[in-house]
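The other protein chains are all here in position, but one chain of the complex has been omitted.
And now, chain A:
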Amino acid sequence: MATEVKTDPRVPVKRVSPAYRLTRIPGLQWLLLLVPFAYILFLVVFSIIGFFKLSIYDETGFTLQYLTHMFTETVYLQVLWVTLKIAAIVTVISLLLAYPVAYLLVKVESKKWKSLIMGAVLIPFWISLLVRTFAWTMLLQEQGIINKLLISVGILQEPIPLLYNTAGVVIGMTHVLLPYMVLSLYAVMEGIDQRLVQAAQGMGARPWKAFIQIFFPLSLTGVLSGSLLVFVQGLGYFITPALLGGPDNMMISVLIQRNVSETLNWHLASAIALLLFIVTLLVLLISFFFLRNNPVLKEVE
């Protein structure tokens, strides 16, 4: 039985601020969520769907000619292959470069050094992408600093082409994407309990063995998430490959851009974009599968 509660007239009603009253309006928090949700829905999802629709509809109505184009003309799959290859190379190189840096960040005890290294990693983030890419064209050209240095030291007899080829694209993209890898690795490594490594050493594991058997396996989630971030970003990268790449290693985003603004074949551009989208989704799905079966992430049943 519910008993009626009467307010005591002698107790003064607590005055509340208007802002507090606002938060009491039922459903307000949902309204606040709705704004960003609507933003994503209308401006991102709808426009993407609208664009993808172009790949199966043209002036004549429903057609699969643009999509079949992807598989009948070798150039598209070839460009896709080059894209996957470059993204993979960039991912592997950034992983190899970033792992020691992230490990150092975790291991360094002095706060000053830590922020110094972190700053060095983050500086590229604060400089315009275009500036950085043009800087690379200065460094990598035949009469650029890198070639001159290698020749003056005697490693090279004559300048090697570093620009407008795969090497240039890989160097430029690695530079841009490296911080993402370092930060992903660092986030996971920072959470690894160093006492686990100590424990392994206490049981008789030499330091390198403790690292390989304990620390490295535990950092694999960071390796995977960092690689995923770099690889997926690498797949759709545009400015760097457009400026540093050449005709032989055209990446898929460059091809899309040409169809949009040069040949003005938006239907074909849409079909290529759909191809990239599906490949990216597949990569994400496979990684998700791997992450899900990781015992470290398993919770109490």
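Note that in this section contacts are C-beta pairs under 8 Å (C-beta built on N, C-alpha and C of every residue); 3 or more make two chains touch, one makes a residue touch a chain; residues count from 1.
FYI, contacts and distances are computed from a predicted model.
The UniProt record for the undisplayed chain lists the protein name "Spermidine/putrescine import ATP-binding protein PotA", from the options "diguanylate cyclase", "UGSC-like domain-containing protein", "Spermidine/putrescine import ATP-binding protein PotA" or "Protein-glutamate O-methyltransferase CheR".
In the complete complex, the hidden chain is touched by one of A:L218, A:A242, A:V260 or A:V279, namely A:L218.
For the chain left out of this panel, the touching residue among A:Q29, A:S47, A:S115 or A:Q198 is A:Q198.
Contact between chain A and the absent chain runs through residues 193, 195-196, 198-207, 209-210, 213-214, 217-218, 294-296, 298-301.
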